[in-house]
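Okay, so here's the structure we're looking at.
Only a single protein chain was left out; the remaining protein chains are all shown in position.
Presenting subunit A:
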C-alpha cells in the first residue's frame, strides 16, 4: 500500500459525469453522476463487480466514449467536447492499457510497428533513425527483448503482450493512463511482474493512473485512493488505508468480506448478500444496493448523496451513522 500526499491543482477532474446507453429495454445508466479528482503521480483505484460501469467510466474520461452529461477537465481545461486537432492533443496526454492483451494488439503489426504507430502519428520525430531509437528505448523501458522487435503478437505470451500494450500507451509520455484490468488476464507470477513494472514507471515518469479492477488485493497494493462503484455510481471514496481499515458502506463491507483469504487459521466471516441485483436499466431513484443490503430501510428509497463523513472519506449511504 502506498502512502503519498497530493496537493495543488488536480490533473484530472471528473464532474458529475454520466454515460447512458439506449438499449431496447430502456436507458442503461452505466455511469451515473460520478465525480472525483486525480493528482499528478497518483493512482486512483476503481473497484466494483462486472457490469458496474467501471470500464465505461474509464473510457468516457479519455474520450473513447462520448459523455451523456457532465465534464472532464485535464489540467483545468474542459476536454469533454473538444474536437479535431485539440482532441488529437488530448489523446497524446491521456492513454489506456486494455484488459485483454490478446485482442487489443493488431495481429498484423509486428511489435516495433505497434509501438511506433503513436510515435509516427505525433509528428514529433523527424527521421527514421530517431523513430527507431525511441521505439528501442520504449521496448527497453517495459522489458521486451530487442530480438522480439519483428515478432507478431501471436508469438508472444500474455505477459509480454501486455508489456507491448504498456509500451504503446507510454509512447507519447502521457500524463494520465487508464489501466483497465491490465493484469486480470495474467497468471499470478506474471501479474506481479507487470504490477511492479507499472509502479516503477510511475515513480520514474510521474504519470497518474486510474486503475480499474475487480481484484481488491491488487487495488490495495497499487492505489493511493480508491473508489468503490456499484451499478454506475460511487458508493464510497477514500484513501486505500482508510478503505481497508475503516470502510463504512454496506456494499464495501460485503465486497471485502467475500475475498477468499489465504489466512488458513481464520476462516472467512462472510456477510451474506441476498436478493437480486438491481438493473442499471431505468433504475429507481433510491440506493441501487438496497435490494441486497442487510440494512435497507424506507429512507433508502430516496436518492442518495455522496457525503464527506470525515476528511477525504466520502460515503453514499443515508444510514451510514446508524450502521457503523
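Things worth noting here:
In this section, a contact is a pair of C-beta atoms (placed from the backbone, for glycine too) under 8 Å apart; a residue touches a chain by one contact, two chains touch by 3 or more; residues count from 1.
Everything below uses one rule, namely that contacts and distances are computed from a predicted model.
You can't see one chain of this complex, but its UniProt record names it "ABC transporter ATP-binding protein", from the set "Gluconate 2-dehydrogenase alpha chain", "ABC transporter ATP-binding protein", "histidine kinase" or "Putative spermidine/putrescine transport system permease protein". Considering A:220, A:249 or A:288, the position touching the chain not shown turns out to be A:220 (whole complex). The hidden chain makes contact, of the residues A:33, A:49 or A:117, with A:49.
For the options A:255, A:287 or A:300, the residue in contact with the chain missing from this view is A:255.
The missing chain, though absent from the display, is touched by one residue of A:78, A:140, A:155 or A:187; that residue is A:187. Considering the complete assembly, subunit A touches the hidden chain via residues 1, 49-50, 157, 159, 187-193, 195-196, 199, 214, 216-218, 220-222, 244, 254-255, 257-265, 267-268, 270, 273, 277.
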